Every structure is written in C-alpha cells, then in structure tokens.
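Below: one structure, written as structure tokens.
A single protein chain has been omitted; all remaining protein chains appear in their positions.
Let's turn to chain A:
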Amino acid sequence: MSVVTDPARPAVVEAPGKPPARRRGSFGFNTVSPREKVVRYLLLAFVLLITIGPFLWQLSTSLKGSGEDIYTRIPRLLPSQPTFSHYKEVTDTIPVLDYARNSLVVAVLVVGGNVIGASLAGFAISRLQFRGRRIVLGLFLATLVLPGEVTIISQYVTVREFGLANTLVGVALPGMIGALNVLLMYNAFRALPLEVDQAAIVDGANAWQRFVYVALPSVRGTISVIAIFAFIGAWDDFLWPLIVLTDPNKYTLTVGLQYLSGTFSNNPRLIAAGTMIAFIPIVIVFATLQRFFFKGVEEGAVKG
C-alpha cells in the first residue's frame, strides 16, 4: 500500500486502544467520532422515514377499523381499533389468494428457467472453445440496447401464435432465459482461473463434470443474485401480464390489484389490505435472502 504523505504533516499512526488525536472537521477511516456517528444515524433515520414511512402508513390504514376516521387532519399511525377484517373482506370478494398463487407459479418458472438456462449458456460461452462463440456472445450483447417494451407487442403476437395467450405459461415463457442473466453468468464464470479447468482436465473431468463440480460451486453469489432478481422481476411485473391475460381468474397479483383498486375505490382500507397482501411476501423473500444479495453485489454481480 502506498500512502503519499506530506513530510510536514506525517500520517497519524493509530495506536490500538487509544483514540487518535484528530483535527476537527475531518473524520477517520477505522474509527468514527461520536459526533459524526450521531449525524450519520440522524441522516439514516431521516432517509428511513422517507423510504419506509409510506409502507407503514399503508399497513396502518389496512388495520384501522371501519368505524375509525382515516381522514383525520392529524395523522395517527397506530390504529385505535386494530382489525384484520379488511384482509378477510378482500380475500372474500376477490380471489387474491389465487392471484398470489398465479404470481408464484410465474415467478418459479422464471427463476428456474433463468438459473438453469443462463448458467449453462454462460458456462459454454466463457469456458468452452467453439466456432461461432464470439457471434453468440455478440448476439446476447446486442439485445441489451433494446428496451423490452419495444418488442412487447410482437412478443405478444409470438405467444399468441403458440396458443399461449391468456395463460400463465404465456406470461412466464418470454422471460425464462434473460440475455442479461446469460451475460452475468458469462462474467462470473470468466473470472475463475483457467488453471482450475486445466487441473480438472488432467484429472479426466469432462465438460459436464467441470461445469457441475468445478465451475458452479464458485459462482453461487451470482446465481443467487440472478435468482432473487428473477423472482422480484416476475412477481412485480405488470405491463406484460396485463397484455397477455384477459381472464380475471388467471390474473397475477399486480394485475389483480389494479382490478381491485377499481372495485374498491371508495374504501382505502380495503385497497391497503390488498397491497399489503402483495407486498409482504416479497419483503419476506428479500429480507431472508438479502445476505446473498449484498454478497453478490460485493462480488460485482450487479453492474446495472
């Protein structure tokens, strides 16, 4: 490590256990001054209020009793007559749980397709020599400049030709192997040292064995990021299922919610309950997997 120091002002060497003397206004790198800590936590709390506040407000609205005034000028976060009755009413009137199941079916298909399809292709392009490799890679790269919305109409035409219009498979199918995911896997596999492959070849491993036993275990971080993003993307997608699905029984949660908000536009408590039914599962999924997600970020799996 090379640290350029001004001879007139030698670098402060921090003695363990003893807080180093520091000029006012600057902050250290291994320790944080108490004042800076307070400022940082205050700012963190402020941003937390902005990012999480609306969700808490919605949760609170969904739990407020029908007799409670939700329009008061002085907002109350804690419901005075907490009740789950709006959740029951929403699920009784509209098949929200069926919508949730439909969303889950689509999400599982998309996650499975991407994890398998993208790792197979990413491995082949990065670790195996073959004629046409560069062209294949170029094709995957070329599609990145094309926003999905541009081709959404002709994608619908393709899905309709397959006889899959108004089906859940039709919703899941086009997104089952994303070009971006193939490139992410390509990047992850490429980062592995070639010597590992060569050692495996010397030991007599064939391509498939090198893929399963050597390469795959080293890219778990990237695979989990792809899986998390594929799940979130499929669960949250709105435009595509809105175009493909016409039968209300087959709606996914997002399309169903939009339908619900039209039906209950005069009762915000019910809409709030519906949004929470769509929101809470995805938050749980993300909160349990965030460890892998942030690890994947550090490995460089997220580059936009």
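Just so it is clear, a contact is a pair of C-beta atoms (placed from the backbone, for glycine too) under 8 Å apart; a residue touches a chain by one contact, two chains touch by 3 or more; residues count from 1.
Assume contacts and distances are computed from a predicted model.
Visitor: Among "Fe-S-cluster-containing dehydrogenase component", "Pyruvate-flavodoxin oxidoreductase", "Carbohydrate ABC transporter membrane protein 1 (CUT1 family)" or "Molybdopterin synthase sulfur carrier subunit", go ahead and choose the protein name stored in UniProt for the chain not displayed.
Guide: Answer from the UniProt record of the missing subunit chain: "Carbohydrate ABC transporter membrane protein 1 (CUT1 family)".
Visitor: In terms of residues, what is the contact footprint of the unshown chain on chain A?
Guide: On the side of chain A, residues 1-6, 9, 11-12, 23, 25-29, 32, 37, 40-41, 43-44, 47-48, 50-52, 54-55, 57-58, 61, 71-75, 116-118, 120-121, 123-125, 128-130, 133, 136, 139-140, 143, 145-147, 149-158, 160, 173-174, 176-177, 179, 182, 201, 206-208, 211, 232, 235-239, 242-243, 246, 253-254, 257-258, 261-262, 265, 268, 271-272, 274-275, 278-279, 282-283, 286-287, 290, 294, 297-298, 300, 302-304 touch the unshown chain.
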